[in-house]
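Take a look at the structure set out below.
A single protein chain has been omitted; all remaining protein chains appear in their positions.
Chains here go by letter, A, B and C, matching the order in which they are written, and residues are numbered from 1 within each.
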Amino acid sequence: MEEVTRLTVSSLLLAGLYAVMAYGLGLIYGVLRVVNLAHAGMIMGGAYLTWVLHGRLGIDPYLSIPVVMGAFFVFGVVLYKGLVRFLPRGAAGGGQSLLLLFGVWLLMRNAAYLLFSGNDQAVRTGYSTQGLRLLGVSVSVNRVAVFVIALIALGALHFFLTRTYLGKAIRAVAQNPDSCLLVGIDVERVYALTFGIGSALGGLAGLLLSTIFAFNPSSGAVELLKSFVVVVLGGLGSVVGIALGALVLAFAESFSILVLPSFLTAAVGFVLLVIVLVLRPGGLFGQRVLG
Amino acid sequence: MRRLASWLPEWASPWAAAGFVVVLVALYALPLVVVLDPYTHGILTQTFMFVAAALAWNWLGGYVGQISFGHAAMFGVGGFVTARLLLSTDLPFFAAWVVGGLVAGVYGLLWGHPTLRLRGPYFAIATIGVGEATRLVATFWSSFTGGSSGISLPIPSGDFKQALYWYALYFMAAVVLLSYYLRKSRIGLGLLAIKGDVDAAGDVGVSATFYQDVVLVLSGIVVGISGGFYASFFSFIEPSDMFGFERSISLVLMGVIGGIGTILGAALGAVVYVILQENLIASYPDLYLGLYGLLLVAVILFEPLGLSGLLMRGARLVGYRPGAGVAAGGIGGAAATEATGGAPEEEPTLEEARP
Amino acid sequence: MVKSFLRSLSLWVFAVALALAACAPTQEEGDAEGGGGEVPDEVLIGATLPLTGEEADPGNFYKEGYELAFELENEDGGLEIGGETVPVELKLLDDTSDQATAVNLAERLVNRDQVDFLLGTYSTTLVEAQSTVGEQNQIPYVNGGGAATAIYQRGYKWIFGSLAPIELLARTQMEWISDQQEAGKIQDPVTIALLWENTSHGEDYRKGVQDFADESGGSFEVVLDESFELAGKDYSALLSKVRSADADLFLADAHLPDFITMHRQYVTAGLCHDVITYGARGVEKDAAKALGQENVNAIASAVWWNGQLGEQGGPNEEFINAFKEKYGSDPEWYQAMGYEAARALFHAIESAGSVDREEVRQALVDLQMESIVPEGELTFPEETGYQAQYPFVVQQNLPDGSSPIIFPEELATAEGLAPNPNCKS
Partner (left out) sequence: MTALLEGHSVSKHFGGLKAVDEVDFHLDEGEILGLIGPNGAGKTTLFSVITGSIPPTSGRVVLEGKDIAGRPAHRVVHSGACRTHQIVRPFARLTILENVVVGILYGRTAGHRPKTMGGARSEARDLLDFVGLGDRAASFPAELTLAGRKKLEVARALGARPRVLLLDEVVSGLNPVETQTLVELIRSVRQRDMSIIMIEHVMQAVMGVSDRVMVLDYGKKIAEGPPGQISRDPRVIEAYLGEEPEETENPDDGTESQGA
């Protein structure tokens, strides 16, 4: 029973991180119908930027959130304006943009490799190894912080998408870009903005990851795959769906250890991914509309 | 030429067939005429194998438009089944390759039948899941794969390694022919219809389910045989190398950089990939990922037909008119903009296989 | 306008890439005549190492070890062969941590560059793949980077390994714990939570612990036996299982980054065991930096070599001093093992008095070299498939930041802490 409590707490904390990781990917897909494989690069880059800010300038990882998100927002916008814009979107361009952004990811990996070498790095702060007790279970302070920040980020995003003009514009474009053109929304601008926000979320995910895990230039691949699983489970683009998808994945991974050899728990997410794609292409909690 | 042409199946152009035969004979005779050191010999052998695997990937990625990031699954299954057969039975090695390939094909069908109904990015994502799940299970299943210690095969004799060159050549030749057949025959049209518009294809009688399954099984068999061949060639295989994501990616890179959807492209892609891997990477190891990234971005933005498209441009500069078949390549999306009549596509120049 | 510029740029990228590939320095003229009993002008030894890619870190450490060995050997003219001194040269290529590349480059070294002998690469799977080239070409292949017994159980005749097997690592650790039991510091019987990375390294470690426990007649019981994926991220579920298993000892085998990640989660989960080990990991400065000294205290680890062996003088002192002079830092076991593999090969060439492959192979089989390894002698026994056998040294992190050798007793520089004093609270 105690083990169940422990697993529940750790799944819950993990789910917050998964949701942030996945949301950037889901948002970009939901609006542009582009699968952003460079998301893995954003996560990795976010981790390195945090590491540099912490190591060189001594900025606490959580205080550097605006810097990291801002930097990746700009990066995302530039990426959109410079490359993605030229490709067809939607079903027709799916393959092209997927491969293009895969190329961008490879470039980012190589850049990180040249800048930081292939060594594993970790961000260590004074509270990195501090634990606290939650429901009678020892958990890392960092993990709780990551969870709280994830909740705040998702909440803010939800507010942004549902309550602000720009957010509403994004949702409108996601539903029907053509009619948006008619009512005077600058669709191109919305696309660039969305790509920027999605990338910023990738950077944030990297930042949060860097406080818990070690990373290197190849990092991000596993996170990308898990993000896919979450997006596929949760349906594209809804904050609530993504959160539910993240919960399902985190719980499935954690609890599978009770019945599977621990080595195979890593495969649970992938198997889930394939099964859900085949059975419920719209997602377990299936709506595709943002909000 | 005319008389020769009447012997050929109608989808084969006599010039292409003649070129194919010439290249094949030249490559066949190469080690007999020139003394190749075992290193060059081995690189050529591997190149042939990768050309076959890249072509097979291209059947799915280029002909049907379903980009697979999970072909390592079949490569690994083929390799390990072959290795197990060679270790525990008296089966001749080529029979072991074929059985390995068949098992890989069946495995492909197993995951492909449900997932091929997905289109575009959904299929690509599903294949990543399939590939990674397969890798994990294979690594864990140590009684079959030897776990992370892998499986060692007996060291082949020098003669056998020499002979592998010709086996690889025959294998590649067969796969080139099969590619040509798939592309030019009735089936090829059906596949292009599926790639173009899967629903409209169904509405004129093309069964997407059936043909996609067939293509995946064939592709799986060939990639599986490549895996078995790889096992024979290196005499040591290990799950993280055989089933690794990097392996799947390498097939994607070969297909896309060479020119997706064209025979010449996939073959060229494999050749260039091996050249890069062997020479460039050994000399500039810090830059190779970025180089692939750059090539990928450049291909997608400017030359969807990759290196083969580039060759076509070159050929056009000297007055050659490429055929309509070229329009069938590319990743998906925009319609062909050029039409120059029904001349057949250029034959892949196997001559390029020489590093 | 911009697009057409970019288009032509992309064409240039293609062209330049291909040109680079074609012109890349592929070979130097092979200059060894390589005659049987003749004394050559120079001995050329080929090797690949993972200088980039996943294994880049250890790969570059091995490079330092190799280069130091070659430099020291050439300082006084080179190898003594048939009464003459012959310079020895290293031809080192980067296998990028890729198996096929490691094999192909070894093939190239043998057949294009005409090297006389091969030194091995680093990491078990790369050695396991690459050693087939040595065997096939019947060229002596000495490696200091492949420890898995699987490499040496294939009946190969040309492959020599200077790393003692991981099973011995586990066994040495278990012997130390067993001693503590006898001294009454650790209870008897005792339960073990055994975690191992799913690599051949981990498999051998697990086998070593398991075998020792089976032979112990009930003194040790493994109550949790789980593998995990290399470069995993989240071990919280696994560690939850460790907690539920409620074992006395925590024996894990992991690579450096996984050790750091896992141990951080171990600490924050509030776990503590009477003995904590991560196999060969634990003393790394990176770990203390990433985890904090207080959190790595009492971690025990076992390695092939430790700088403190230099305190006993002999070849160790010589090696350590030369290393410090050349690189300005202390060597770790990676550099030592690279250095020692090269030295073993030199030693065999000199005692064969020739560069004849068969004769050098025989000299390697017969090798008895005064060595830097614990217990001071390196041999390649036939019964282990020419894999060297010697005890490991167990070291333990102490609160003052030092990591003295605590086992075996004759090499120990301090007394070990058992049970882990941090668990008292």
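In this text, a contact is a pair of C-beta atoms (placed from the backbone, for glycine too) under 8 Å apart; a residue touches a chain by one contact, two chains touch by 3 or more.
It should be emphasised that the depicted structure is a prediction, and the values quoted were computed from it without experimental measurement.
For the chain missing from the display, the contacting residue among B:Pro38, B:Gly78 or B:Gly120 is B:Gly120, taking the whole complex into account.
From the options B:Leu60, B:Met172 or B:Leu192, the residue with contact to the unseen chain in the full assembly is B:Leu192. Take chain B: the residues that touch the chain left off the picture are 10-11, 65, 119-120, 185-186, 189-190, 192-193, 195-197, 199-209, 324, 327-328, 330, 332-337, 339, 341-342.
In the analysis below, only the chains that are shown with their structure count from here on.
Annotation: A-B is the more contact-rich of the chain pairs A-C and A-B, by number of C-beta pairs in contact.
The greatest centre-to-centre gap from chain A, using C-alpha centroids, is found for C. For chain C, the set of residues that touch two or more other chains comprises 3, 52-53, 198, 227, 229.
Within chain A, the positions touching two or more other chains are listed as 86, 113, 261, 263, 266. Partner chain B is touched in their complex by these residues of chain C: 3, 6-7, 9-11, 13-14, 17-18, 20-22, 24-26, 51-53, 93-94, 96, 98-101, 103-105, 107-108, 110-112, 124-125, 128-129, 132, 135-137, 148, 150, 154, 156, 198-200, 202-203, 227, 229-230. Contact residues of chain C toward chain A in the complex are 3, 52-54, 56-57, 198, 226-229, 232-234, 236-238, 240-241, 243-244, 256-257, 260-261, 264-265, 267-270, 289-292, 295. Contact residues of chain B toward chain C in the complex are 37-40, 42-43, 46, 136, 139-140, 142, 146-150, 152, 155-156, 158, 161, 234-236, 238, 240-241, 272, 275-286, 288, 291, 294-295, 298-299, 301-303, 307, 310.
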